[in-house]
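Handing you a structure now.
Rest of the complex left out; these chains stay put.
Per-chain numbering from 1; labels A, B, C and D assigned in written order.
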Amino acid sequence: MAHFDLPLDQLRSYRPDVAEPDDFDDFWGGTLEESRSLASPPVLARVDTKLRTVEAYDMTFSGFGGEPVKAWLLLPAGTSGPLPAIVEYNGYGGGRGLPHERLTWASCGYAHLFMDTRGQGSAGSAGGATADPHGSGPSVPGSMTKGILDPHDYYYRRVFTDAVLAIDAIKALDRVDPARVTVTGGSQGGGIALAAAGLVPDLVGAMPDVPFLAHFQRAVAMTDADPYNEVARYLAVHRGDDAAVFTTLSYFDVVNFSKRATAPALFSVGLMDIICPPSTVFAAANHHAVGAEVVEYAFNGHEGGQGVHWLRQSAWLADRIG
Amino acid sequence: MAHFDLPLDQLRSYRPDVAEPDDFDDFWGGTLEESRSLASPPVLARVDTKLRTVEAYDMTFSGFGGEPVKAWLLLPAGTSGPLPAIVEYNGYGGGRGLPHERLTWASCGYAHLFMDTRGQGSAGSAGGATADPHGSGPSVPGSMTKGILDPHDYYYRRVFTDAVLAIDAIKALDRVDPARVTVTGGSQGGGIALAAAGLVPDLVGAMPDVPFLAHFQRAVAMTDADPYNEVARYLAVHRGDDAAVFTTLSYFDVVNFSKRATAPALFSVGLMDIICPPSTVFAAANHHAVGAEVVEYAFNGHEGGQGVHWLRQSAWLADRIG
Amino acid sequence: MAHFDLPLDQLRSYRPDVAEPDDFDDFWGGTLEESRSLASPPVLARVDTKLRTVEAYDMTFSGFGGEPVKAWLLLPAGTSGPLPAIVEYNGYGGGRGLPHERLTWASCGYAHLFMDTRGQGSAGSAGGATADPHGSGPSVPGSMTKGILDPHDYYYRRVFTDAVLAIDAIKALDRVDPARVTVTGGSQGGGIALAAAGLVPDLVGAMPDVPFLAHFQRAVAMTDADPYNEVARYLAVHRGDDAAVFTTLSYFDVVNFSKRATAPALFSVGLMDIICPPSTVFAAANHHAVGAEVVEYAFNGHEGGQGVHWLRQSAWLADRIG
Amino acid sequence: MAHFDLPLDQLRSYRPDVAEPDDFDDFWGGTLEESRSLASPPVLARVDTKLRTVEAYDMTFSGFGGEPVKAWLLLPAGTSGPLPAIVEYNGYGGGRGLPHERLTWASCGYAHLFMDTRGQGSAGSAGGATADPHGSGPSVPGSMTKGILDPHDYYYRRVFTDAVLAIDAIKALDRVDPARVTVTGGSQGGGIALAAAGLVPDLVGAMPDVPFLAHFQRAVAMTDADPYNEVARYLAVHRGDDAAVFTTLSYFDVVNFSKRATAPALFSVGLMDIICPPSTVFAAANHHAVGAEVVEYAFNGHEGGQGVHWLRQSAWLADRIG
């Protein structure tokens, strides 16, 4: 997509005003409190795989409203003491797939939790296993406009709550050191990681990769690519709902979570990324409360840094965790 | 799409075996009984429009599980006695839109009910207003794979039930003659009409236009076009679920409803229709229990006969209703 | 297409210089005079439809050069006195279709004339019935470049003249009140409506919807979409004809007709409309001689406001006509 | 497009029944007679080019109805005696362009006439210069459906007549040997060449390259590609005009001209040609009255043999003319 966004020097200092509702913190405080009150301890079932160096567990934990959410927990085999942990969230549409598909973090000695995204999980490799037991008013196919007329009904209220409770759940495990938890994810997973990092106070860091769900007002007007375009298509039909829609989205804009971060962050951005335009990523990074490092991939689109960026992430994390 | 399907002479006699579950009638009997037991009378609210020849009502009736479903009821202005009625269902993704958008049937002297399709209604003109308050396991964006692993959970169980209860609702109105009700619709709406006509015993006729939801096993393997392709994409991820998926779909295949029809039908088919391939339409028509007339549009795709076909429908109906 | 044009605040005040030939008024005065001198009274034939609330007439009137042009005239059934009238022009490529396809205006109590566009009429539903008995020099497929080297030969000279004579014709009908005529149309139809409103002095109003044929010089350089792109493709082959082509087009640029309007106008614009870019629509609206209201559809493309906009139009018109 | 048509062995013997009207010969006899009666001698104007080996003339001759048609006449410079001649027709949409663009035949010692196609000529390099001063009823953009409801009005009646009168014109020139005239062309030009060769009795040969306008009934149903698809789009709107349209086309199907050929032919065919499917080309070749050689290009689409095929043509022609 060539370099379609602002010039690089402007991107690096791009720090736009992004709408933030007055009751943002109350909204999220109440949401988490309610779901935590409904939570029961996570259940782990050892999975029989051919893997010898990694132990895999099918974990079920209580997400939004006490509803069951699936995840894979991978642990380096033969370890016993409390491990540093990484909680990873998924890109749009995908499911947790199969335990052998993401071995890197556990192979580095981390407890690695990969969370299913409720109701998605029918794209990519082997899909997911977590239902979203909530219906919706008329919506565009996909997740972006489910319940979009009210922040309480919005799909990502449930997902972000799941994300926080996944951290709660992993901290409760004997083999995990609750003081050394990091969140990460790519695209939608990066957005969720930023949200979780704005809501959970004692993380070691956040590593959002080409994050989605940032600066909706600009993104929806700027790109024709899904998933942001789902919102535009909704507004093309539900003419006049603009104000309600963007008010709802302001509760979920990760720029607002980035302002509340308490741990450092390592971002990545693809300067040719038309799915998550670079200015929206820089908007979140430049509003970061603690300080965000942004790794730029100048000739990449939404694929960003891929395996090369993992080298950056694993080194950045090792510096913080040892 | 040129003429990609069987030669026309084979299409005209194409009458494939289509799987039918043993408990098909029990399934639907129980489903309707349960929802009917939860129904309350329809509520009508006169809508203030600029229209002078047609009265418009915002009707809310009890659909599946007693849940509210929206429809527009249009009546020719200034009439009093019981009118023949037409219940129309919508194409995929669309909503009921606005009352002035479909004036033809009421302008011909019919009571015309246009039913919203729950949870859809964010495509086309002005959208819909009916929620589908049921979540789903992991599904492909769109309606086709919501709850697809169990016929009780499948999205179209709710929609077909709504469709039948819409007929119940219109029959209960003073200004409608319950003995002269016809169902119609295009594409998804045509499939729903066929389903309703297989479940409701005393209709005057059914007029499915380029109907969808017919002969799934062939359609899913034959076309890359949505919405059938949503099922193929689901199966591409959820490998091994083929048997469960096609078992579920056999409860909703309109070929099986066509076999149970008690009123004559007027079909249309586009011989270049890659969305609802002609062989799947003929499969439903050729299995029709009473007898189906099929109007062929030789050089049309999924748009079929459009306004020209309405001339056929209005004449066909006038012959039956007067 | 996202928001690709000027920022909204600039659009709202965009009022560019648009070339206008010195003999613009003479050209059109002479053109109309000549064709009016060749006109004979309109011929109406009642059409047998199933419609009960609306009477339909196949009207043939004298257009450019006295040539026959087809239209549908719809009247609310059972009325007698002179009715307010709406003359509607069609979008690019379409034909008048069938009488039952556009019932809204007649159902509101207006006499409604829907004019065929000569030579087009082979796209959309059921096509048109009006020939354009004039050949052309080498042209790009489509109507945009027929006769484009000379304003006297240009296709839209004939169409705009037809449009004016359609108003003449409807005013001559007993059941129409010649003092209460409004013009409307979408896309090409909006452009034709603006042209007619610049040439006919005593209209009640004009309601151009996402109008085409505005600010050619900008439009042809700005969009790759047809129909504007037909002109670019012509110039890509006939290199060096730029001056002649844009001189011809200046006689047909609806910005120049908007400057001559004598009745108020209600415009619509899609801010994501790549077919008729918003700046070209605002160019016409902001040059309007009487005053134009512009309804903006922020997340719509060329479909604009659809049925929602009709609510605006019918209310706007009711305010003026009662 | 891979090998989408019949297997090669079936293609080579494919000789389908193609509808032929009873008055085919009368229709064409009358048409030619009338236009010939209106013809005046061709006018040649020497063109000032930088070319030294070839003389170029802007030729205007009388075509259908005595209307002027443009062509380039190229002669090898410095020759005097009567030359063998090649009349070439153009592909769809193109114009005669510029004299220096096709030098091969004149460089081989032939008089070369390249005829403009009336009304087309706004695609390709530098366009054309011949008007088609005949309007049309509603038609699809392009030439294929202009006047398609009556063979007397059909666009190609005028073009085929032009093609025959071009041969008349060149034979009348002093520097041309009227006993040694050959026709050729690619795609539409190939179809026109076949038509001319069916109407002109004393040609040396015809060299149609991937000819168009053959076996319409099959072609229109088989390919989605333009220009054949223009007919399908027309029929998609003008439902019910199939019989009239295919009756008209039967007067112009080059299969019927091939049956009337009096000189041998050299065809080419691209076995992956989706624009002019190979079976339609073989249909014309296998019905050839005198005998047609078909050069197959197995991995080519509509581009066929290009410069390689010219080697075949020039050798084939040299064998016949010397």
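Operating definition for what follows: contacts are C-beta pairs under 8 Å (C-beta built on N, C-alpha and C of every residue); 3 or more make two chains touch, one makes a residue touch a chain.
Not measured: the values here are computed from a predicted model.
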Report summary line: Number of identical chains in the full complex (with 4 shown in place) equals 6
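Here, only the chains that are shown with their structure count from here on.
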Report task. Give me the chains shared as neighbours by chain C and chain D. Result -> B
Report summary line: Cα centre of chain B to Cα centre of chain D, whole Å, reads 50
Query - chain C, residues touching no fewer than two other chains - result: 125-126, 308
Query raised in the report: Are the chains arranged, by touching, as a line, ring, star, complete graph, or other?
Result: other
Query raised in the report: Quick one: which chain pairs are touching?
Result: A-B, A-C, B-C, B-D, C-D
Query raised in the report: Of all residues in chain B, which touch chain D in the complex?
Result: 1-3, 272, 297-301, 303, 305, 308
Report task. Under the touch definition given earlier, write down the residues of chain D that touch chain C in their complex. Result -> 93, 95, 119-143, 145, 233-234, 237-239
Report summary line: Residue set of chain B touching chain C in the complex reads 50-54, 76-77, 97-98, 100-101, 103-104, 106-109, 125-126, 306-308, 310-311, 314-315, 318
